[in-house]
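Only one protein chain is missing; all other protein chains are in place.
The block that comes next holds subunit A.
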Amino acid sequence: MNPATNSGRALPWALVTPALGWTLLFFVLPFLAMGFSSLTAHDGSGFTLSNYSQFFANPAYWQAMVNSLQVTAIVTLVSVLLAYPFAWILAEQVPERWQRLALMLAVLPFWTSYVVRSYSWLLVLAQNGVINRALTGSGLFTEPVQLANTRLATITGFVHFFVMLLTLTIFANLKQLSPSYRKAAADLGAGPVRTFLHVVLPLTLPGIMVGAFLTFVLCIGDYITPQILGGNNELLMPQLVMMQIGRRGDFPLASALSIILMAVVTVAYLACARRLKIERA
């Protein structure tokens, strides 16, 4: 037995143990507890699959999942479409010495509380809010338009947050891109549009996908924004989960719904990872 080899093997384990312990304590164990809870009856009468069957049997529950997927897909798409040009302008058009300040300004909304920001949007989008006053004041509309308490309001609140997140990931990706790629493309006769479409965009796709996946995960599990801005005119999955806890304290059903939501996120991850090779990002 070689003590040097043993200590060489032990060091990586020692280094990784805190992370493993953290994951075990704050992810694996709670997840197992949630899985166990999801298989128990609310009245404590034993094991049951009824918490899962309720989801599949009740169209209102299904609809919550459909709503969540629709909202998340729209938010992710719109955020990417807005964040990419924003990140590109920051990385390519803003002088290097101003980039730090520009980035700081870009993430300024993160400095305020998430809840406060959502309520602020409610006031902006309200019937007597800034936008409706501008629309009616300019004569474009005679009556205020319903903006607050709609799906549009929920999407607006989400996009405001996630554009910043995506801008950061895409900006980092663009900055890592060597100028040699663009020079080589130009040498070979490609114009700016072609260079962007065939060189820059494919090379920054991993950054986009990482940001998009983060957006998807955070958005589909968010309770605050739809609750404040959506006006409960439709339910998303996190709201449905919270409903089970509030008065009735039905943790088994809430656990089952959470696991179903988690399964959807896992499927989304696998789809992303397989098709777009996130691992290489």
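Observations
The definition used in the following text is that a residue touches a chain if its C-beta (ideal position, glycine included) is under 8 Å from a C-beta of that chain, and two chains touch if they have at least 3 such contacts; residues count from 1.
What we mean here is this: contacts and distances are computed from a predicted model.
Comparing "NADH-quinone oxidoreductase subunit G", "Spermidine/putrescine transport system substrate-binding protein", "cytochrome-c oxidase" or "LVIVD repeat-containing protein" against the UniProt entry of the hidden chain yields the protein name "Spermidine/putrescine transport system substrate-binding protein". Note on the undisplayed chain: of the listed residues A:T40, A:T167, A:T195 or A:T225, the one touching it is A:T40.
Residue in contact with the omitted chain (choice from A:S53, A:T112 or A:N233): A:N233. Touching the chain that is not shown, out of A:A91, A:A106 or A:A148: A:A148 (per the contact rule at the top). Listed for subunit A, the residues touching the missing chain in the whole complex are 33, 36, 40, 42-44, 46-47, 58, 60-61, 63-64, 119, 122-123, 126-128, 146, 148-149, 227-228, 231-235, 240, 243, 245-251.
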